[in-house]
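Input: one structure, supplied below.
Here the complex is missing a single protein chain, while all its other protein chains stay put.
Right after this comes subunit A.
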Amino acid sequence: MGNENRIINALLKLHIVLCLLFIFAPIAGSFVFSLNSDRFPSLPLGEFSTEWYRLIWEDPLVWQGFGNTLVVGLTVAVIATILGFGGAYTDFRYNFTGKSVYVALALLPPTIPVVIMGLAMLAFLSRVNLSGTTISVIIAHGVMCSPFAMAIIRLRLSQMDPDLEAASWNMGGNQWQTLRYVIIPFTKPAIFAALFITMAVSFDEFAVAWFVSGLNETLPVKILGFLQGQVSPRINAIGSLAFLSSMTLIILAQLLLRSPEEEK
């Protein structure tokens, strides 16, 4: 029996390793390929080369895309976090008729397929003459990112002692002062985490941005353009850099959420 258990446990471990390999091989692959001289890498791998990084460094279109991504990402992070904070606090504090509809409407966007979101956004925004602008990408990403911000901040609020707010009111603090001196300091780690995570989501979103961005393409939309063209290992170089920046944001967010007590 004990022997059998050990075999089963070893097989389960092996299965997990294989799953992780399957999930991370493409990500690790794109790193390796980005530093490889071959246009289409195969076994055996070609020589080490930073050629693809030099090419994207010198490509003004990549820089332009990067600029757009940055502007969109930063703006979306702020908007989505403010909207999400309001939604999270509303869900935490108030009871009202139609609350479930309110929460559903707030959290539903990520479940709608991106092609459908893209088409709906394009049709609507071009009707109000906004399609093809950076603003349209910001609007669309605001819709898609605010649910994440709301979920993160709501989770933090549920860890708060409800008496804390009552204590503040009892001591004569009005709602605004309570928000300023009690709620916001308590949720601060989650607010920063929400900023970073929504920024990371916006950085990688390509489908809806592709539908609505027109000529103001963000970097992921540029990658889509490269994909439609010929084989280009520049995708790997851009992807690796994008991965590093997203990972930085996620790790920052994780650190903030992990040790909320030290954060005062």
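Going forward, a contact is a pair of C-beta atoms (placed from the backbone, for glycine too) under 8 Å apart; a residue touches a chain by one contact, two chains touch by 3 or more; residues count from 1.
Throughout what follows, contacts and distances are computed from a predicted model.
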* Listed names "ABC transporter permease", "Germination protein", "Tetratricopeptide repeat protein" or "Succinate dehydrogenase / fumarate reductase iron-sulfur subunit", matching UniProt entry of the absent chain -> "ABC transporter permease"
* Which is it among A:L55, A:L70, A:L119 or A:V182 that touches the chain not included here? -> A:L119
* Asked: Among A:L35, A:M150 or A:I191, which residue is in touch with the absent chain?
  -> A:M150
* Tell me, which residues in subunit A touch the chain that this view leaves out? -> 8-9, 12-13, 15-16, 19-20, 22-27, 29-30, 33, 40-43, 82-87, 89-90, 93-94, 96, 102, 105-106, 108-109, 111-116, 118-125, 127, 139-140, 142-143, 146, 150, 175-176, 179, 200-201, 204, 206-207, 211, 220, 223-224, 227, 235-236, 238-239, 242-243, 246-247, 249-250, 254
